[in-house]
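Only one protein chain is missing from this complex, and each of the others stays in its spot.
Chain IDs A and B follow the sequence of writing; residue 1 opens each chain.
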Amino acid sequence: MDAFYASVEQRERPELRGKAIAVGSPDKRGVVMTASYEARKFGVRSAMPSKMAIERCPGIIFVRPRFEEYSKVSKQIRKIFKSYTDLVEPLSLDEAYLDVTENKTGNSSATLIAKEIKERIKKELHLTASAGVSINKFLAKVASDMQKPDGLTVITPAQAEAFIEKLPVEKIPGIGKVTTEKMHKLGIRTGADIKKLEMDELVKRFGKSGSYYFHLVRCEHNSPVVPDRIRKSIAAENTFNDDIEDVNEMLSELENVVDILAERIKKIKSPGKTITLKIKYNDFQVTSRSKTLKIFVDSKKEIFEVVKDLLYRPEKPVKPVRLLGVSVSNLNHENPAMINEQLDLEF
Amino acid sequence: MEFKVNSRILEKLLSHIIPAVPTRTPMPILENFLFEIKEGYLKVSATDLEIALISSVNVSAEEEIKIVIPARLLYEVVRSLGDTQILFETEPNSKLKLTTENGIYNIGFSSPEEFPAIPAVTKEKEIIISGAELKKAIDQTSFAMSKEDMRPSMTGTLFEFSEEGLRFVATDGHRLVRYINKKIKNHKEEQYIIPEKAISVLSKLLTEDEVKIYFSKTNVSFYIGDIEFNSRLIGEKYPAYNSVIPLENENEMKLKTNEILSTIKRMSLFSTTSSKQVKFTIEKNNLEVSAEDIDRGSNAKEKIECMYKGEPMSIGFNTAYVHDILSHVNNEEVIFKLHSPTKACIVEPAKSSENEDLLLLLMPVRLNN
Partner (left out) sequence: MQNWQGIYGQRSVINTLTKLIENSSVPHALLFSGLSGVGKDFTAIRFAQALNSNNLPGEEAAVVNNLINNFNEPYIKYILPLPRGKNENEASGPFEKLSAEENENYWEELNKKISNPYYKIQIPKASNIKISSIRDINKFISFNFSDIKYRIILISDAHLMNDESQNALLKNLEEPPAGIIFILCTPYPNLLRETIRSRCWLIPFQPLDKDEIANILTEYFHVENELAKDVAPFSAGSVTTALKLLDHDFELLLDKTIFILRYSFGRKYHSALSTFSDFLSDNSTESLKLIIQMMIIWLTDVMKFRLNNREYYFTKNVETLEKFDNRFPGIDLQKTIFKLDKLASSIQNNINQNLIILNIMFELASLTTPQMNKNMT
């Protein structure tokens, strides 16, 4: 989506249309999250300190972000995507990869589909999007960045190799400032320069990413479009060699499961609100019980408290149990730092 | 049947009763007043099955009668009339005719059989309390009642009779208030839970006047002037609140109530809307209060002088809860008694008057770092 947060604000508030606006906080430590195209003309960019944005564009209007609104629009966009293919891999609220090799429309032209999606977004959501069409995720992403706003860029299979050869290394997704500098020092400036290097040379200099670069420039980057990259839930479970009948034994097994789960949650830094206990009985009947809390939790203790409650409510398992699992969903992706728990009086 | 009554007098009476008339209900009968004329009195009642209000006024009438009348319609008509005499007459076609100097208003009435009986509370045991004192007790405690119905007993206020005095307790599981009126002593411990709705209606009815209170197993009844206010009691057990009042909170911090309250007000502007967290960093005779709004990238901190005896400590609270608690301290100085960052904190006025005792309890917010 083009200047997504800013465009949504301008759509919702007509008085902001045609003006230089920035979504973010204007105070000293604040940063610009998204700038409207009007503001970009003045050199305002995403992630720029607000102070600098005001210096470059003195009349700029700051708008507080409303993530709920954006995520609502994001869902609408995703719904449009899903009407073409189920292979939608969201990168963020406003970006996604679509694999339309086989799609729901019967239309074999990815370009036409991209055009149609853009038109639908414009017509239904009154927002503009830029699309890139190509043979793999990497090139599609690069293409989508080439013409903005409201652009549609196609890199055909025939053009692909030549295109990459000319591509400056800093434009390659995954190559940041540090790597760019490192490459420049080595005289590597374009895709063609990378191509000259052997695999082991690249790996020696850039580690694991080296092999990614090697394949990339040879158009061998074929990672599939993975639907729903944004995790919806995270789980851990354990199947037992012998069925368990004793509740205390179940509790101690669950404690282990929760232990592993808590580790995983901490790793991805996404605490969740909904905790689900899955029970598979020895007759393979599976039930699950969940509880949604008011706060995000990630600690073993907190999760286990809920799991304990779920094991007894509505009633403790009536049959021997073969598997116990716990999952946490309703994850907090936006701001993992914000987990504060109001403690309860223990009556 | 006919009787006359002044519109202003009737309006006042009805305005006292109307709070018991529900607006949307599965039982249409409840949207009515019960009108009874008996022995020269017009008695008006309303109930929503949870609370009931009854009041009466002297009228001259020959016959006795008992009818139900649409409450809102009657109240709105009477309210909008100027100061005038109204003649009430019942017509044969189930119409109640109101006649004033200039107008005639017909209102359909119906028979009273289905109007729910308002439970009678025997007057065996009488508690007399000044309206002002009862109001104070309610004002001190009602804010802490729970708004969630998971534990119904906590949605009400506990009236607990004891030798120490009459204790009023409210809690929502995050904070708790206990206010004791030491004048009303009772040798037997008794507990009654009065629902939130009754508390809020009662608080509006109370004046300086003396209040008589009667309890039955199922109901409580308050007599305030010529108004009788009746409420169903909550039938569940109140949580054992005494067990959560800590005894070993040895870290004591004394502060000027106004100062800390005004600091908290400013902090509430800076704390994140979702968590509302405020952090107290306490060192020797020095309290630093800070808040941060990560979403907006704003933050604030203030230093306040205090008297502190105890270990240095960092403890987090919900800004709104601290604010509520501090606004009910009722003394120039406030004492925080702390144990540790994850244990309940006692908040008390530095001094309390002879006949009362106030204790506020607040659970902290766990700090991240």
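Following the convention adopted for this analysis, a contact is a pair of C-beta atoms (placed from the backbone, for glycine too) under 8 Å apart; a residue touches a chain by one contact, two chains touch by 3 or more.
Computed from a prediction, not measured in an experiment: that's the story for all the values here.
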item: Hidden-chain contact residue, picked from the options B:E63, B:D83, B:D149 or B:E354; value: B:D149
item: Option touching the unshown chain, where B:P19, B:P195, B:P239 or B:P349 are the choices; value: B:P195
item: Residues from subunit B at the interface with the omitted partner, ascending; value: 23-29, 49-50, 113-114, 116, 119, 147, 149, 152-153, 155, 195, 217-219, 232-236
item: Contact set of subunit A toward the excluded chain (per top definition); value: 313-315
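The rule we apply is simple: only the chains that are shown with their structure count from here on.
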item: Whole-Å gap separating subunit A and subunit B, where each centre is the average of the chain's CA atoms; value: 49
item: Subunit B-touching residues of subunit A, taken from the complex the two chains share; value: 25, 27, 29-31, 64-65, 335, 337-347
item: List of subunit B residues in touch with subunit A within their complex; value: 171, 173-176, 239-241, 243-244, 272, 274-275, 277, 294-298, 316, 318, 342, 344, 361, 363-368
